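To start, the structure itself, in structure tokens.
A protein chain is absent from this complex, but the other protein chains hold their places.
Naming follows writing order (A and B), and every chain is counted from residue 1.
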Amino acid sequence: MRRFAIVTGFGLLMVIGGAVPGLAQEAELDSWFERAKGAEFSGRQFVVCETPDGERSEFVTLSQMDGVLVVDAGSGQSVISRGELYDLAADGTVLASTFDGHSPWSLDSRYEVSDGATVTVLGRQADVVNVLEGELVRLELAFDQTTGAVLRSVSFNGDGSVYCTSSFLSFSEDAVMGAMPVAQTTAAIVPLEAQGVLPDTLAGFGRRDTFVGPAGSVAGFYSDGIFSFTVLATDRAINIAGLAQSTAVSFGDDTYQRVFLAGRTLYSWTTRDGGFVLLGDQPLDLQEAVLAELPEPGRANLIKRFWRRLFG
Amino acid sequence: MSHSGELLSAYLDGELTKAEELNVVGHLETCTRCQTELGDSHEARAMVRALPILDMPTWVTSGVASSPVELPVRRRPLAWAAAAAAAAFVLVVGFATFVATPPAIEITFTEISNTLRLPASQDGLPPGARAVVIARSSDGIAE
Partner (left out) sequence: MSDVGLTWEDVARTHGRKIYNFAYRLTGNPDDAADLAQDVLIRVKRGLATYQPGSFDGWLWRITRNAFLDDIRRKKRRPTVPLPDEVDRMALASVPAPDHVLAQVRLGPDVQNALLKLPHDFREAVVMCDIVGLSYAEIAGAVGVPVGTIRSRIHRGRGQLREMLS
């Protein structure tokens, strides 16, 4: 397993040199995130997104310590730690979900990381880090110098307009943590090795995990290092229960049902072979780019389908 | 030339690419500071590796042997293939069945939401940025 260094001639230097800058970018952003992950704080965060259907916003109270993040959005509390999620309902019931997948974080090679200025957020000194795609800033992060926490993040659409901003309205270096919740119900999300069902990459996002989704669907978790989404695929149409209102949106000839939330967008549609759902935090143009690479909405002609199934 | 720093342990462990290794070796020839750092790293490694390897107590395995195997509920990975085969079979059996569209399946928004929040939570993400997606507990539209 362990290898030992063997020094060889200089010829190899020319061949292998190229891969290093990308890795350095990735390692740099990772070290910022690693520090943020270990930060201890509590505060109230405001998330606001500009969408074609209007503004979507939400207040969230956050508290983080020892790698455990407690999120309170008013209607209930969630406790999140690596691969575990506890949802505490108002009536006191606790649902735990566990996930033992394998999804090492990595940053897509289209991104570059650049350190920006020092700014003041909530009277605190913060270092700005920009994640760029060519000339375009895709994500701007402000890391608190004292704790390492992300005090502010702004994501941008492909045309340079702001998509979502999340920023702290109040921030304290003390975390307010209760005891870890005890779950009445635990739902395990089961990883799959189902190859070929969902594409390995979609618009520059890599499939990092594949697992059994709700109602037996195949679920793929995709990420490019800064944005992420899930695709659910089934062999039947999907009705989303409890979804208040969705609007129809068309890209070219293709029509989808869409709902914007603060920080997430959901699409659902039915293809000739089954139902699909997309839920993600990527900016508007990247939503469209991902949809363009998935099976398009449409209802197959039944007679055609019959012949195809019978005679290939 | 900048110092080799974090590359030194990887060099010691044979974990550098050839290009990096050549750089480090070249730098080490003239840099006494990195030579010292390499020596320190080597000593620390030697001390950890010198720790005695202990035997696992035998009661550990007897406890495992007596523990029940609870099989997690697992769906077949290629449900699609199975469904397609079943559909083909149904079509051969009778024409009537192919006209009928299978009923839609129902999924709650919370279930969908968890498929995004959970894998994302593996990174232990900070709030903001990537964590915008997981820092949503409300599922506010699931009225």
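We adopt the following convention: a residue touches a chain if its C-beta (ideal position, glycine included) is under 8 Å from a C-beta of that chain, and two chains touch if they have at least 3 such contacts.
Keep in mind that this is a model prediction, so the values were computed, not measured.
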item: Missing chain: touched chains present in the view; value: A, B
item: Residues belonging to chain B that touch the chain removed from view; value: 5-10, 13, 15, 37, 40-41, 43-45, 47-57, 59-61, 63-64, 67, 69-72, 74, 122-123
item: Chain A, residues in touch with the chain not shown (by the definition above); value: 1-3, 23-24, 26-27, 30-31, 34, 68, 81-83, 100, 102-106, 179-180, 190, 193
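By definition in this document, only the chains that are shown with their structure count from here on.
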item: Interfacial residue positions of chain B with respect to chain A in the complex; value: 11-23, 25, 72-75, 77-80, 83-84, 87-88, 91-92, 98-99, 101-143
item: Residue ranges of chain A in contact with chain B within the complex; value: 2-8, 10, 12-13, 15-17, 19-20, 33, 36-37, 39, 45, 47, 58, 60, 62, 64, 67, 69, 71-78, 80-85, 87, 97-99, 101, 103, 105, 139, 141, 149-153, 155, 164, 166-167, 187-190, 192-194, 197, 208-209, 211-219, 221, 223, 225-230, 232-245, 259, 261-264, 266, 274-275, 277, 279-281, 302, 305-306, 309-310
